[in-house]
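Handing you a structure now.
Moving on to chain A:
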Amino acid sequence: MIKFRLDPSSGVATYLQLVHQVKHALRLGVLVPGDRLPTIKEVVSDLAINPNTVAKAYRELENEGLVVGRPGLGTFVRRSLGGGSTADHSRFRRDLAQWVRGCREAGLDQEDMEALFALVLADFRQEGIA
Partner candidate 1 sequence: MTVDRTVGMFGGGAGEFTAPAQSPTALEAVRLAKRYRGTWALRDCTLSVPAGRVIALVGPNGAGKSTFLHLVAGLIAPTRGSVRIFGEPVGQRAEALARVAFLAQDKPLYDGFTVAEMLRFGRHLNPGWDDALARQRLAELDIPLNRKVGKLSGGQQAQVALTIAVAKRPDLLVMDEPLANLDPVARHDIMRSLMAAVAETQLTVVLSSHVVSDLTNACDWLVVLNRGQVQISGEVDELLATHRMLSGPTELADGMAARMPVISDSRSERQADLLVRTGPGTPLRDPRWKVSGVSLEELVLAYLRRPDATALPRPTLTTT
Partner candidate 2 sequence: MLWLTWRQHRMQVLLTTALLAVLGVVLLISALGTAEFAAQNAPAPECVADTPACSAYLGEMNERIRTVGELLGWLSLLAPAVIGAFWGAPLLAREFEQGTHQLTWTQSVTRRRWLAAKIVGLGAAVTLGGLVLAGMVEPWLAAFDVPPYNVDRFDMSWFRLVGILPAAWWLSAFVLGMATGALFRRTLSAMAVTLAVCALAFFGLLRAPSSYATPERVVQATVMDDPAPDDSLYVTSYWIDGSGVKYTSQERELALAGPCGTDQTTKKYAKCSFSHGYRQVTEFHPADRFWQFQWTEAGILLIPALALGGVAVRRTLRPRI
C-alpha cells in the first residue's frame, strides 16, 4: 500500500497531489492492478486533510478508469499506467540526456534547464487548450 505525503509549498491542489502520487506509483510499478489504496479514514488520520479531498482524488482516479471503488471493501487499482512502450522510454531518456549535456556545455545550470523545460511544457499545454 502506498503512503501519501503532501508538499504544502508546491501550490498544487491537495487532491491533485494525491492523484499525481497514485499515478506516479502506477508508472513506477509501485502499485499494480489489484492493490488496495488506503481508505479515506486512513489517509485523513495520517495527513489531517479533509475527507472530501481524498474522496475527490479517488473519484478523479475512478473517472480516469485507474481505480475502482468497491463499497465496504475499499478502492482498488484497476490498471497500471505508463504511456508508450519501455523501448520508447529508454529512447526519450537518451535524447533528454543528450539535451542536458548540450545545455551544460552551453553553461546552463540545473535551474535554467528546469525553467526551460517547464516553459516548453507550458507552451504546449497552452496550445493544446487554445
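Picked so that all candidates are chains of the complex that A comes from, given by their letters.
The rule is short, and it goes like this: a contact is a pair of C-beta atoms (placed from the backbone, for glycine too) under 8 Å apart; a residue touches a chain by one contact, two chains touch by 3 or more; residues count from 1.
Treat the numbers as computed from the prediction; the structure is a model and nothing was measured.
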Field: In-complex contact of chain A, chosen from 1 or 2
entry: 1
Field: Parts of chain A lying in touch with candidate 1, wherever the complex brings them together
entry: 6, 8, 10-15, 40-41, 44-54, 56, 59-60, 114-115, 118-119, 121-122, 125-126, 129-130
